[in-house]
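Missing here: one protein chain of the complex. Every other protein chain is in place.
Take a look at chain A:
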Amino acid sequence: MIINEQKQGDIDIVALSGRFVMVEASEVRERLKTLIDEGQGLLVIDMEQVTFIDSSACAVLISAFKAMQIKSGRLILVTSPMVQSLIELTRLHTVFEILPTQVAALSALLGD
């Protein structure tokens, strides 16, 4: 899996691509934790290019969501159709703020 971090103003963006599974979960969890701890409370996790996720990936997303809640920040997910189907199966779509593109997520966080 490829993990690409960017910053746009106060917004941290983590773009993931490929398979997001148990092998990568620890690294992604740590990088998200660092970004949430040190960031300004605005984070986009872009999974539009993620081709496969498992329960470990869902666990990482839940951890990030809870960490951002403690910080009273805002976390937006960008999902591929495949990711979205599993997110909906676990009803996490009722918890997460999800938008279809990174542009839409950035616009939402910038208040456009």
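In the analysis below, a contact is a pair of C-beta atoms (placed from the backbone, for glycine too) under 8 Å apart; a residue touches a chain by one contact, two chains touch by 3 or more; residues count from 1.
One rule holds in what follows: contacts and distances are computed from a predicted model.
K.L.:
Per UniProt, what's the omitted chain called: "ATP-binding protein", "Cytochrome o ubiquinol oxidase operon protein cyoD", "histidine kinase" or "Phenylalanine--tRNA ligase alpha subunit"?
P.N.:
In UniProt, the chain that is not shown appears as "ATP-binding protein".
K.L.:
Which one touches the absent chain: A:Ile2, A:Ala59 or A:Leu110?
P.N.:
In the complete complex, the chain left out is touched by residue A:Ala59.
K.L.:
Please identify which residue in A:Ile2, A:Val23 or A:Leu110 touches the non-displayed chain.
P.N.:
Only one of A:Ile2, A:Val23 or A:Leu110 touches the chain omitted from view, namely A:Val23.
K.L.:
What residues on chain A make contact with the chain left out of this view?
P.N.:
19, 21-23, 52, 54-56, 58-60, 62-63, 65-66, 82, 86, 89-92, 94-95
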